[in-house]
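My questions will all concern the structure given below.
One chain of protein is taken out of this complex; the other chains stay put.
Then we have subunit A:
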Amino acid sequence: MDYFAQQLINGLVLGSIYGLIAIGYTMVYGIVGMINFAHGDVFMIGGFIALITFLILISLGLTAIPLILLVVLLVSMAITALYGWTIERIAYRPLRHSFRLAPMLSAIGMSFVLTNYSQVAQGARVKPIPPVITGGYTLHESADGFVIQLSNIQIIVVITTIVLLAIFTWLVSRTRLGRDMRACEQDQTMAALLGVDVDRTISMTFVIGAALAAVAGLMYLLYYGLVDFFMGFVAGIKAFTAAVLGGIGSLPGAMLGGLAIGLIETFWSAYFSVEYKDVAAFSILIVVLIFMPTGLLGRPEVEKV
């Protein structure tokens, strides 16, 4: 039981990170109707920018960890958001009325560009950082000596996710931008006729998605203590799986799916085999798409001619 509880905590933390990335997939899919294949790599770029900012701040002699983290968070969100904006502007906007496979192929090309750009720019080796946030709490100690640990970093990941999700939900449901986004999701032409700047709204969607991916990148960096240029690939597929599982296009669904994938992966590693944990996640993707294409909270898709 203690082992189970510990894995539950680990799974929830991992799931929060996947959920943050999955929101980017699901938002873009909802509005533009394409899978932003490069989104996993945007997450990776976010991790790298966080790492570099962190390194610079440390070498400048800053010691206050909360201040450092806040600056790192803001810088990486800002720059990664600009990446998201630029990618949409260069690779996706010109293709909005092109043939069916064009945006997807362009996104795949963009994903290669980002992966190899960071490999060329920052080298192929894994970049570790020393643990920044240490310590934690012992929740429970059983008779046979098994300890349930809740580390500070885990608390920070979960709290950050909850706070961001609250801000984000408010943004989508209460602000002008959110209303525009929902309008574009339903009917772009009609929204444009009613005075919604569709281009700007789509750009903002990419910006928000990239900023959330940057937060996920920072959390990943703090939690695992390393980044490398290839981490966006697997994390991207898993986050996409999460988005599909939750019902693509649905924002609460993305978070729910993220938690589900995180839990499934953790429990699979804990009780079955670590080697096959990715196989488990990918199999879920296939199974969900076959038997439940609308996901947990999604709407059935109507094909318009």
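Note that in this section a residue touches a chain if its C-beta (ideal position, glycine included) is under 8 Å from a C-beta of that chain, and two chains touch if they have at least 3 such contacts; residues count from 1.
Definition applied: contacts and distances are computed from a predicted model.
Of "Na(+)/H(+) antiporter subunit C", "FAD binding domain-containing protein", "ABC transporter permease" or "Mg-protoporphyrin IX chelatase", only "ABC transporter permease" is the UniProt protein name of the chain excluded from the display.
Touching the missing chain, out of A:L67, A:V126, A:V147 or A:L194, is residue A:V126.
Only one residue in the set A:L67, A:L82, A:I162 or A:M190 touches the chain that does not appear here, and it is A:L82.
From the options A:S118, A:T205 or A:T266, the residue with contact to the unseen chain in the full assembly is A:S118.
Think of the hidden chain as still there; on subunit A it touches residues 34-35, 37, 45, 48-49, 51-53, 55-56, 59, 79, 82-83, 86, 89-91, 94-95, 98-106, 108-123, 125-130, 233, 237, 240-241, 244, 273, 275-276, 278-279, 282-283, 285-286, 289-290, 293, 301, 303, 305.
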